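Here's the structure, in structure tokens; my notes come after.
Only a part of the assembly is drawn; its chains keep their places, and the rest are absent.
So that you can tell them apart, the chains are marked A, B, C and D in the order they are listed, and the count of residues begins at 1 in each.
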Amino acid sequence: TTEDGKKIITVAISDEVNPPFLYADDDNKPIGYDMDYLKEVEKKLEDYHFEYVWGEEEANLVGVDTGKYDFAINWFFKNPEREEKFLYPEQEFGYSLTSLVTQPDRDDIKTLEDMVGKKLAPMSPSGGLRTILNSYNKNNPDEQIEIESIEFPSNADNLQRVNDGKDDAMFINVTTFNAVQEELDLNLKVAGIVSKEPVYAVFNKEQTELAKEFDEVTKELIEDGTLPDLAEKWFKINFFENLDYINEENYKFNP
Amino acid sequence: MILLKHIHKKFKNNHVLKGIDLEVSKGDVVTIIGPSGSGKTTLLRCVNYLEKPDEGIISINDLTIQTKKPVKKDILQLRRRTAMVFQHYNLFENKTVLENVTEGLIIAQKKSKKMAREIGVDILTKVGLADKINAYPQQLSGGQKQRVGIARALALNPDVLLFDEPTSALDPEMVGEVLEIIREIASGGVTMMIVTHEIDFACEVSNRVVFMDDGQIIEQGPPDDILIHPKQERTRKFLKRIMKEPDFTI
Amino acid sequence: MSVMNDWFSLFIQVLDKLPITLFMLLISLVCSLVLGVAIAIVRIKRFTVLYQIATFYLSFCRSTPLLVQLFLVYFGLPQLLLAFQIDINSLDRMIFVLISLSLHNAAYLSEVVRSAYLAVGEDQFEAAYSVGMTYTQALWRVVLPQAFVLSLPNLGNNIIELLKDTSLAFTIGIIDIMGQVRIILGNNHGIGMFEIYVVISLIYWGTCILIEMVISTLEKVLKKGKVSLSKS
Amino acid sequence: MPIINFEFAIQEIPAVLKGVPITLAIAVVAMVFGLIFGLLIALCRIYRVPILNRLFIIYISFIRGTPLLVQLYVFFYGVPVLLDKMNQSFGTAYNADHISPLLYAFIAFTINVSAYQAEIMRASLNAVQIGQMEAAHSVGMTTFQALKRIVLPQAFLVALPNLGNTFIGLIKATSLAFAVKVVEVMALAKIIANDGYHFLEMYLVAALIYWLICWLLEVLFTFVEEKMRNKEIKQKKMNTTISKDLPLRV
């Protein structure tokens, strides 16, 4: 506990950063949508004080598992297997928009099914995107998408491969794609949004109390417009709206 | 002073010492002669426990070591009371000539560095190595190495000195000088066991000669008895080449 | 922004963390050297029970990934000690890293030491005993100094590997030079990977050159009359 | 308390074991070719071969000094660029995408390991007494013959524990090859771990598999060392026989 009697909560934040969700400023301080969200939560949960620890994503998860950390934040997706191991709050605090990116003149790729028999840029063995593909493969045993694994994939490099025609498509988060595209200005487009994946912080199994409080606070923050505002601030889009709205009205994937 | 009782030593199934009994009184200089491989070196090494005998008792003055149940502290004591010149010199390769001599004085005998240095320089001058004190062993000739080995042992000023062929690499001139030094030390009451092949040297230096063959002591006695009028056939055969005028009067 | 400027600021940003890396390197090197020598001796002298423990330790620490050992020390050890009512969770993370690095490296070093110790040869021990030294005195005054010289090239190998192993500290959030690189990479979505890897390589290489200079100076100074094989 | 899902861990062991051949292939290839290359470098350095000595000092420094990951990348990303350039200027049509990532791994690991092996071999060659080389020369051997028959066998014994270190380090280092898409033990463990965040379990499984491989290696190395050391009877009294109890029989 701190001097003023608050309970200290250790938060693991992942080095596999992904702006604008979570990244580092020039002093290696974590910033981004996740951090703003946590600050809002901390404000509301007056009994707690958050302490942040950088770490590798796998290590963070092991740390949460063993109780070294109370919870970890990054864009963690939910699935039944993970729920066995960790405590997930009910309420997501944001969304990841996953998409397939191709060369602009390809119109044969829109959904994951279209990727069967085509070449996907290599992917990290861990992370939410990989999980979506794995579960797709599990549900479609006859129509497998071939996935090549690589450690520390470089988004920039992978997009370049698609641009050069070495791979057919890359499975990537839309926000990430936009950020890279801003820098590289490749000849690519978002061919289709695959899903709007809710993202969560993951808690140690024993932190039921904390997780419940998170749920309440997060709901409040969405209802009072704080989180939608933050989303606008970091993503220039309120991803709490539904997918169609995002797709058609607002979000310019292919500027 | 030195008492060896029933010393046995085997290397695997090679029985090298077959029950050695030997008594050396204080101030005695005993030379051990015998054919190559008869166990002379092994015996000497047993005396300061560099070789662990399989059986027997070693005692020096009041210190007794039962080789069946040796006490660590006793072994250290034994080694501090003895000093050895090795057949292969065994100099400290990473130390200069002077350091080779002073090392034992400083570390084991806790003498001051200054004093050790004085002793060292003194003794090295005696064996004619004054100009080599800063050389390393690898830069020395065979005879020079051997003299460093001798100086190292002498500097320790122990109760018992063990020499394993201390003159094998020395020229006649040097042998004379070493002989001189040994005589001087012996007169100071230091006990010595010397393994040698130089019968002349043995004759001149010692007051007792032990002849060994095949891990056993064949005969022993004053130099004249053993070297000039040996009783045993084996001894006589061994000395044949030396005894220029063969002595057939049995 | 000019290109030069870019490189320069990258360099400064990463170099800024070099002291942390060097700190971890030095502390864990000293600790593992002490432990490594002890293990080597226990194994050479075959002190019965200790020998078994040392051999098991050697096998485990050498054969499993450092990452796993770090996990055991950082996540496992506190849990274990908690069972005995000892709470070390509040200890600085750095301490856990240093412990893991030392334990891991000591296993490797013990083999380096062992091979050099055995190469020195028994006659040096005998000479030391004959002038009345104890085993410990013989070890410190005569054998280990010679073993040290013999092992210097291997020690160089080991220190350099250790230097790179320190990057594992970032796994649990200590930002060393490699950690800084990972953060920069992440912030840029992997753009500029080439430049960043050039920078980190140069910094590691620079540090290694320093280490190599120390090692080769030591080799020259400590050779002390040893004649090299190439002479004849 | 962490709930380690042993059931899951055990159930996934066979899947992870599929990576063992790749791990072994990289390690063995790198070890063998690295040793040959490393030995050549060590000899060039010891004999101070004019230009090569300089060159290899820089080579060793550079290879040891830069992260293995970077070296992997250099080949992985560099070779295709090079091939492209070549195709353009010579009109050839090599396709870099057809080169198996495993080949990059073989090359990068071999080069990396050779730098370390060079230093190991240099250290152990230095530990061999110069007299051995001289003796070989004196019976009319060429330097090459002397190295092969006399010096290297002795140096190899000194090198063995260090080679063991390198081999075991290498086994684990193969996990880096994942950075160039080579999927071996650790990579498989990570892939499997991801779906249910079973990192703790899968890391332990990987660690156990590595340990098993390395344990077999240790047994092998200890056996060889034991054999060679017995032959030389170098440390007769130092109790250096190691394999009386093979590692891990606790």
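What we mean here is this: a contact is a pair of C-beta atoms (placed from the backbone, for glycine too) under 8 Å apart; a residue touches a chain by one contact, two chains touch by 3 or more.
Since this is a predicted model, take the numbers as computed values, not measurements.
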- Query: What are the copy numbers of each protein chain across the entire complex?
  - Reply: A x1, B x2, C x1, D x1
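Here, only the chains that are shown with their structure count from here on.
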- Task: Quick one: point me to the chain whose Cα centre is farthest from that of subunit A.
- Result: B
- Chain pair whose interface holds the most contacting C-beta pairs: C-D
- Item | Per-chain Cα centre nearest the global Cα centre, belonging to chain | C
- Message: Roughly how far is subunit C from subunit D, centre to centre by C-alpha average, rounded to an integer in Å?
- Response: 18
- Return the distance between the CA-based centres of subunit B and subunit D, expressed in whole Å. 50
- Message: Just the number, please: Cα centre separation of subunit B and subunit C in whole Å.
- Response: 46
- Query: Residues of subunit C that touch two or more other chains: which are they?
  - Reply: 67, 71, 75, 79, 226-227
- Message: At least two partner chains per residue is the criterion; list those residues in subunit D.
- Response: 1-2, 200, 203, 237
- Which bits of subunit C are touching subunit B when the two form their complex? 123-124, 126-134, 137, 141-142, 145-146, 149, 222, 224-227
- Task: Please name which positions on subunit A make contact with subunit D in the complex.
- Result: 58, 61-62, 65-67, 79, 81-82, 84-86, 122, 125-127, 130-131, 134-135, 148-152, 157, 166, 202, 205
- Task: Enumerate the contact residues on subunit D facing subunit C in the complex.
- Result: 1-2, 46-48, 61-62, 64-68, 70, 73, 116, 119-120, 122-128, 130, 133-134, 137, 151, 158-162, 164-166, 168-169, 171-172, 175, 186, 200, 203-204, 206-208, 210-211, 213-215, 218, 229, 234-240, 242, 244-245, 247-250
